[in-house]
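Inspection log for the structure reproduced underneath, given as structure tokens.
A single protein chain has been removed from this complex, and every other one stays in its place.
So that you can tell them apart, the chains are marked A and B in the order they are listed, and the count of residues begins at 1 in each.
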Amino acid sequence: MFIKDYISDVYKAVRSLLTGMKTTGKYFIHPGEIITQQYPENRDQLHLPERFRGEVVMIHDENNEHACTGCTACELACPNATIKIITKFDISPEGKKKKALDTFIYHLELCTMCNLCIQACPTDAIKMAQNFEHSVYDRSKLTKKLNQPGSKIKEGVE
Amino acid sequence: MFSLEGLTNSLQQWLAANFSAGWVLVIESIIVILLAIALFAVLGLILVLMERKVAAHMQIRLGPNRVGPQGMFQTTADTLKLIMKEGLTPDGADKFLFNLAPFVVMIVAMLLLAPIAFAKNFQIWDINIGVLFVSAVSSISVIGILMAGYSSNNKYSLLGAMRSGAQIVSYELSAGLSIISIVVLTGSLQLSDIVASQQNGWWLFKGHIPALIAFVIFIIAVTAETNRAPFDMAEAESELTAGFHTEYSGMKFALFFLAEYINIFIVCAIGATLFLGGWMPLHFGNLQGFNHLMDYIPSSIWFFGKVFFLIFLIMWFRWTFPRLRIDQLLNLEWKYLLPISMLNLLVITIMAIMGWHF
Partner (left out) sequence: MYTETQIIKSGAPASIAGALDGTGELVINVGPQHPATHGVLHLVITLNGETIRKIEPHLGYIHRSIEKMCESLSYRQFIYVTSRMDYLSSHINNHACALTVEKGLQLEIPPRAQVIRVLMDELTRVASHELWWGAMAMDLGAFTPFFYAFRERETITDIMEETCGARLTMNYICPGGVNYDIHPNFQRRVKDFIQLFKSKIHEYDELVTGNIIFQNRMKGVGTLSREDAISFGCTGPVARGSGVSSDIRKLFPYEIYDKLNFEEITETAGDSFARYMVRIREMHQSISIIEQLIDNIPEGDFQAKTKAVLKLPKGEFYSRVETARGELGVYIVSEGGTTPYRIKFRSPGFSNLSALDHMARGSKLGDLVAMMGTLDLVIPDIDR
């Protein structure tokens, strides 16, 4: 009886090991199953979904106009103090003073891509870009100014 | 037909014609030393690359493919990196033993190269107790590992070395018994005789099931002896970070690393010699046509083909199985492998006496 158990133990053990080897062996002889993506080379085919949150960018149209009113809703919504908005006062043609965006400072190094600023924005001035290659050699390059030089607010955006 | 035998013979004749007998020996020794070192370097590079490629393909990856075509020079680049790294000796270590240990391991691996027949009549030293020499010398490598673990002044290293000691000493038994079973069949300890005895078929086929069992036990035992997964208790990176070579860096680490692969090559070479006929082509008793066809393939290719097949088998184990625990490892040896191989040896002895093998 003992001998029978012993032999069946050995048999079962060897069989379980061979089953495992069959699985790995199957993949060894099927190179088609390889799932490696060769990253820098496949940049062209790399498809990032449109909802992917890479970094905050400000939308500028062809006239170099944006929709940011400098209301600081995004600054308040941000949990990490990633966004700092500096406002100025424009003088409208009628001679009225009007609050406007001077500089939209975005600290990429603090950002966690939580999307709360985009949801908070009342004028859809900012959006998330599908870019994930953020590494730079100098930390100061991560502090970005989002409104382009010379840009101004779109007509009709309040 | 290409043959390494012709090469050695013509060299021997040329040297004998031009130099005195003493000088011939010296020059031949130097050539052998250079060849051995070159073989080491090449084997190290090839085997590490092979391991990484085999692992990658089993793990549905590509493996190294950036340095050179298909990543051919990856291991060369790695070696260069290791050479340039600082070889640290930890504070409080036994400096002499610490620096000696990698060389002990390496020298053992080099010594084991001596009796191996790489091709027909292409052998460094056809010693008449070849098999005994191999099992005797291979057991020295544990001393190097124990030295490394003891002298590193690191508890992980110590644990790894102690595990390794227990493991190698135990598994030597069943590896030895499997080797003896072939010695019993052949009636000789000389490796060239063992190869010659497989002229009409390899022992794996001629020896019926007992030889197969001996072969399986041999493969398991040598996997354990070379500290390869699933028996890599001495390294066990998830338990002991890197085991006995935790504190080694730079080229000293590379020596351990290289010695591991050389040891695999050597045990596989021994396995191929004993069970798969060494450089002997695949022969079946009286199929003359087939046997002649097989003879056209050079003997060195036969030898290396068999060795690399066994190495692949051992790599296959490594990338499939989880690691055993130290007590299970010893259980496996003392409760399963040793009794089975003893019984198997008995059967083989009876078989040899009665002449039941082919």
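Simple rule for what comes next: contacts are C-beta pairs under 8 Å (C-beta built on N, C-alpha and C of every residue); 3 or more make two chains touch, one makes a residue touch a chain.
Treat the numbers as computed from the prediction; the structure is a model and nothing was measured.
Which is it among B:Ser138, B:Ser157, B:Gln198 or B:Asn263 that touches the chain not included here?
B:Ser157
In the complete assembly, which of B:Ala236, B:Ala254 or B:Ala352 touches the absent chain?
The single option touching the absent chain is B:Ala236.
In the complete complex, the non-displayed chain touches which residues of chain B?
Spelled out for chain B, the touching residues are 55, 58-61, 92-94, 150-159, 163, 229-230, 232-233, 236-241, 319-328.
Since one chain has been left out of the picture, which residues of chain A touch it in the full complex?
12-13, 16-17, 19-20, 22-24, 35, 48-49, 51-53, 77-79, 112-116, 119, 128
Everything that follows uses one rule, which is that only the chains that are shown with their structure count from here on.
In whole angstrom, what separates the CA-based centres of chain A and chain B?
51
Looking at the complex, which residues from chain A come into contact with chain B?
That would be residues 10, 17, 20-21, 23-25, 27-28, 31, 33-36, 38 of chain A.
Quick check: in the complex, which residue numbers of chain B touch chain A?
Touch list, chain B to chain A: 54, 57-62, 65, 316-317, 319-321, 336, 340.
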